[in-house]
Structure formats: structure tokens, C-alpha cells
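With one protein chain withheld, the remaining protein chains of the complex are depicted in position.
Read from first to last, the chains carry the letters A, B and C; within each, the first residue is number 1.
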Amino acid sequence: MLKQTFEMTLSPRFSETDGMGHISNTVIPIWFEAARDPIFEIFVPSMKMADWNLILAGFNVTFSAPSFYGKSVTIITNISRIGSASFEVYQRCMQDGKLTAEGRTTMVHYDYENESSMKLSEEIKERLNDYHE
Amino acid sequence: MLKQTFEMTLSPRFSETDGMGHISNTVIPIWFEAARDPIFEIFVPSMKMADWNLILAGFNVTFSAPSFYGKSVTIITNISRIGSASFEVYQRCMQDGKLTAEGRTTMVHYDYENESSMKLSEEIKERLNDYHE
Amino acid sequence: MLKQTFEMTLSPRFSETDGMGHISNTVIPIWFEAARDPIFEIFVPSMKMADWNLILAGFNVTFSAPSFYGKSVTIITNISRIGSASFEVYQRCMQDGKLTAEGRTTMVHYDYENESSMKLSEEIKERLNDYHE
Partner (left out) sequence: MLKQTFEMTLSPRFSETDGMGHISNTVIPIWFEAARDPIFEIFVPSMKMADWNLILAGFNVTFSAPSFYGKSVTIITNISRIGSASFEVYQRCMQDGKLTAEGRTTMVHYDYENESSMKLSEEIKERLNDYHE
């Protein structure tokens, strides 16, 4: 079966550049979080803060080229690991057909009230699996 | 003649919310700057920093309702005043068909090398005039 | 009687610069909000989101010079108007002893539960008045 990807296209903002003339390194985690919206929607269909059930354990980003203002950027999002209560998201930032940054984010299914992790349901695992790279 | 508007649709980012549960007030000027991209393109067709010839003199923003994460936002941009070397941009932030914020920004046509304002050419005035409210 | 001012000193961040080589115009409202912390403390001594009772009606910013990375900035905050349920904050951004931006922000004493403005108490008016320019 052909695997799917989530794709988000955005226009880099002037305010996201820094004095080096390209997009600040600190902006990539912001774009990556924005591009995880469809994953949030799987977990929190209402998209309401009160229903939130995901917590971020950590992320890494590796830069291979600067990103620039004035040309659109595409963020490609996949699932790279599905655990029992957590999963890993693999994201690539592309501009002009070139990889500029990539990163992996570990998210935990989380019960904020009881402050504990929760198992991923089979239904959610299946939906994540559609995007497994 | 029917006047035109610039319209930009965006998805509010989770990172743009604040502890009050809605979009931080500090984000609206960032969206408004992003939505002025087509105006920048009139002045700087290359969109290159080295060719930049606009400077911001000031802006104001008035809030009429909170903006929320989870629903798209449209920024509507018009020109509200065309002077000899400067112009004013009028922008509205809409969500769910409702006005949430509006603002006016004064931009000056500017020569960064000589640190002085420059007259708007007739051609640029005409192009801005297409978006005059 | 000598009037007081709130003063906050900060180090501009590399990520706050933009491609023009100086601090992005969009950052000044962020610094101004941060420098209103002591005013928030007058209204919300707990500094807890759940107790928040202020809402922002609008603000304006006027730029007189760029701000730069690498040198500290001081934000000077005063109260410029005290109304019955609202007040105006006047803020100046200084770098190297020079004014780089100034702005006025209108805040409303607000009951988030009932979605209505609330009168300023005499005690709060007096405390604000100490910072009246």
C-alpha cells in the first residue's frame, strides 16, 4: 500500500528572517509544530485546548541549507515510529525542491488531568500507520 | 471602477496562542506584515533584502474580538492613503466572518543607502490606487 | 511629587533581528508587553492566568530609529491616562540613550467570565497614578 504524507505549504514571513538574511534557525520548530496540525486533529478532533491529550517529549532539528524569504516552503510530515503510548514524527522542510532542514519530534499521548501517559488506541495507531514512512 | 483587495488566508499556529487560550495580541502585527507581501512585491519585485526600499514609520492595531487556534483567518489588505513619499495600509483580520482586529500601517518609500525618503513614482501610485479603499 | 517609571532592561535576541540587519518592527509590541509585567502585577498579584482581569483594546507604535542586536535596550513605561474602567500605557524603547520607538496601549479592566469591563478601584487608580507621566 502506498504510504501517505501530510504536506503544508507556507510563505516564509519577513519577520522570520534574521540578520544573516535568511530564516532564523529558531523558526523551523515553529513551522514543524504548525505542520503537525493534522496529527493534532487525529488526537483532538475538536482542536480545543481543553481536550488536548498530547505532550511533547523532545525534538531534534538538523539543518542542511538556509531557508529564504520570498519563496514558498513545503513541510512534509510522516510518522517514523509508533510505540505503545508515544510516537515519533519525522518532518522535512523543502524549498526550491531542496531539503533545508529535517527533524524528529517525540509526542506522548497524555492525560493532563492525571499527569500520566495513555496507551494509543488501535484506531489511532491505524490512522498514524497510514503516514508511517 | 471596482476596487481590489489583497487577501491572505492563514491557519493560526498553536505557538501563536497565549495563556488566555486565544491568539496573542502580539501576533496580529506579524500577520499584518506577512499580508503586506504583495505590496512589498510592488516595490521590490525581486523580494531581495538588498533591494529593499520601504521603511515602516508606525502602526496601530485595534482589537474587537479574540482570534482562535483551529479555524482559518483571512487578512484583508487595502491602501487607505497615498502621499508623495509614503502611504497608509489598512488591514482587517477576519475569522468566522467576524472582524477580530484592524490596523493601519504607515510605510515610507525609502533609500537605505542615502537614509532619505523617496517620492512615489506615478506608476507605483497607480498600482497602489487599484487597492485604495 | 516626583513621578516614577517602570524600567526594564533587555538584551535584544539574534532571533529578533530581521533581514534588514536590525530588530524586526514586529518585536517592539512583544517587548512592550513584557515591560508591562509590573502593571499586570498590580492587577493580578498572583500572576496566574486564571486570575487575569485585563484585556487589550489596542495599541500604536511609532518608530524613530532602528534597534540593534548586541547592545542592551531599556523600555520605560508610564501611565498616560486613567479612565473609569480603562487606562493608557505610554512606553518608550531606548538604545544607546536614543529613542528608537514609542507606543501607547489601551488596557481595559475586564471580567472574563461575564465578558464585561469593570471599574478601576480607587486603590488601583492610586497605584497607577504613581506612574502617571
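Following the convention adopted for this analysis, a residue touches a chain if its C-beta (ideal position, glycine included) is under 8 Å from a C-beta of that chain, and two chains touch if they have at least 3 such contacts.
The model shown is predicted, which means the values in this text are computed figures rather than measured ones.
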Given B:F43, B:Y69, B:Y90 or B:Y131, the one touching the chain that is not displayed: B:Y69
Contacts of chain A with the absent chain, listed as residue ranges: 19-20, 25-26, 29-30, 33, 49, 52, 56-63, 112
Contacts of chain C with the absent chain, listed as residue ranges: 11, 13-15, 17, 21, 30, 33-34, 37, 40, 46-49, 69-70
Chain B residues that touch the omitted chain in the full complex: 14-15, 17-19, 21-22, 24-27, 69
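To be clear about the criterion, only the chains that are shown with their structure count from here on.
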Numbering shared by both copies at the chain B-chain A contact, with half separating same from different: same
Magnitude of the superposing rotation for chain A and chain C (Cα, nearest 5°): 180
Geometric centre distance via CA averages, chain C-chain B, whole Å: 23
Between chain C and chain A, distance of the C-alpha-averaged centres to the nearest whole Å: 34
Chain A: positions in contact with at least two other chains: 14-15, 17, 21, 69
